[in-house]
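Note that this complex is displayed minus one protein chain, with the remaining chains in position.
Coming up: subunit A.
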Amino acid sequence: MDSQFLVSLVLILATFGLYIGIAVYNMARQTSDFYVAGRNVPAVFNGMAIGADWMSAASFIGMAGTVMLLGYDGLAYIMGWTGGYLLLTFLLAPQLRKSGRYTVPEFIGDRYSSSTARLIAAVATIIISFTYSIGQLSGSGVVIGRLLEVPTAVGTIIGVVLIAFYSALGGMKGITWTQVAQYLVLIIAYLIPVIFMSLQLTSNPIPWLSYGRIIGELQQLDQQLGVSEYVVPFTEATKWQFLALMFTLMAGTAGLPHVIVRFYTVSTMKAARWSGAWALLFIGLLYLSAPAYAAFSRFILMTQVAGSSIADLPAWTASWVNTGSLSVADTNGDGILQWEEIVISNDIVVMATPEIANLGVFVIGLMAAGAMAAALSTAGGLMIAISAALSQDIYYRSINPKATESQRLLVGRSSIIIATVAAGIVALNPPGAITQIVAWAFALASGTFFPALILGVWWRRANGPGVIAGMLVGLTVTLTYIFAAKFGGFTILGIIDTGAGVFGATAAILTIIIVSLATKPPSKETQEEVLDLRYPEGMTYKDGEVWRTDPVETKRPEH
């Protein structure tokens, strides 16, 4: 047991102690608290909580590595995951806030006056959140695996236990304040190594300004080696794949139930707009840093690791080779490790970076704590979304309407444990890189919720049969395309599995429009309710007239 292990473990345990302490302090007592945290979180803090909820293992652990390995083509993840907040904040969040529903399935069920639609939405929430949480557990497996120097699968099992315990305990109220703490831990952990690397390589402490120079040097190195250049676009896939992936990630962001639910925790539409803006600022800090990581790590690998004698590799390579995520075989047998002979997994670049740059045990430990915060906070939010869908939308509304509050809480908590364990079993042998698994969840969200919510808010003629058909078609098309592209080698315009959302969303939107127009329009009350979403709080639409109301009346009473 070396000192690195002890330092990492102490930092992880200390930060976990902090999160659990906050969660216990705020221990949820009532269902309305458990799900939406009493709706009184200030916009700046809600923005941080959205940030922590949002920045998952995929952003923290996977993204910089994806950008490093894909070059320009990896930037689709950066733009897609941030651009989604435009769609969300401009087109959905304030309206959903005004509608005053608690969960996405509840909104869909009420808006389309259909309990079938609500049930489909609840099932879709579970499928999407479940897929997403596989990526998180697989990420915590990478971290814990490296920490204990055990196979990633064993790390995943430990992660499952932690996440199940933690989500079932806290509830949203715990999680909102816990996530503010998690955001701070993970952003500090992410920024410190990249600032140090920037200092080491360019003597400039501001990575966002300094890495351009490194990119220039990478271009020259690539030309000397004759490999495909880092900044040249569309070397890994077609332009259409880039655009499709970017669309999928944006639309998926706007349709992710566990992110949208965050906008119910604010008290007004105004707070929803500000929360979205703060959230993107906090998220942007990490997203602007990921390409800097990618450039610095690639530069160090190319100049300091590649070209060294195979017998004399830096010590950090050995521990990553042990986890199975790095390969440094001297395939041409000349005793020197060439750049082409390094095979590095997307998922270890960020975690290995402080070791590559030789930043010391404390920074490496901090990185592990930050990565765990990222995986854990997102998994927590996902588990709440799954438990809300199961206990509120399926159990309470469809199976046992007489359920008492404690029965519903019991169903909610046990569903968290079951879902975590099930996702953990899949994550033992992850079906792809973390960013890729997570991209499938976004594809599913953009094929189901994005069309249902956008049309539900902006087109009053959309009706129940339309949305039922639309969500089913969108789900089927997206799932079929993912499987056909991943396992059947079937592609259109070079668009692969991660870009599937563009087809799902198109199919779902067309289906909703065609079926809605072919069937009866929604009731007058429903149409009025949709028109009412156009106006801010303080204005209510009724019988063709607009009424000025005291904002207190329009705030939904707490249950």
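Annotations
The criterion applied here is as follows: contacts are C-beta pairs under 8 Å (C-beta built on N, C-alpha and C of every residue); 3 or more make two chains touch, one makes a residue touch a chain; residues count from 1.
Everything below uses one rule, namely that contacts and distances are computed from a predicted model.
A chain of this complex does not appear here, and its UniProt-recorded name among "DNA phosphorothioation-dependent restriction protein DptG", "sulfate adenylyltransferase", "Sugar ABC transporter ATP-binding protein" or "Sodium symporter small subunit domain-containing protein" is "Sodium symporter small subunit domain-containing protein".
Only one of A:N322, A:Q338, A:S398 or A:T540 touches the absent chain when the whole complex is considered: A:T540. Looking at A:R101, A:R213 or A:K486, the residue that reaches the missing chain in the full complex is A:R213. Remark: the omitted chain is touched by one listed residue; of A:F60, A:Y264 or A:Y287 this is A:Y287. Between the chain not shown and the residues A:L86, A:V154, A:I310 or A:I336, the one that touches is A:L86. Considering A:Y19, A:Y183 or A:W274, the position touching the chain not shown turns out to be A:W274 (whole complex). For subunit A, the list of residues touching the undisplayed chain reads 67, 72, 75-76, 78-79, 82-83, 85-87, 89-91, 208-209, 211-213, 215-216, 231-234, 239, 242-243, 246-247, 268, 270, 273-274, 276-277, 280-281, 284, 287-288, 291, 534-541, 544-553.
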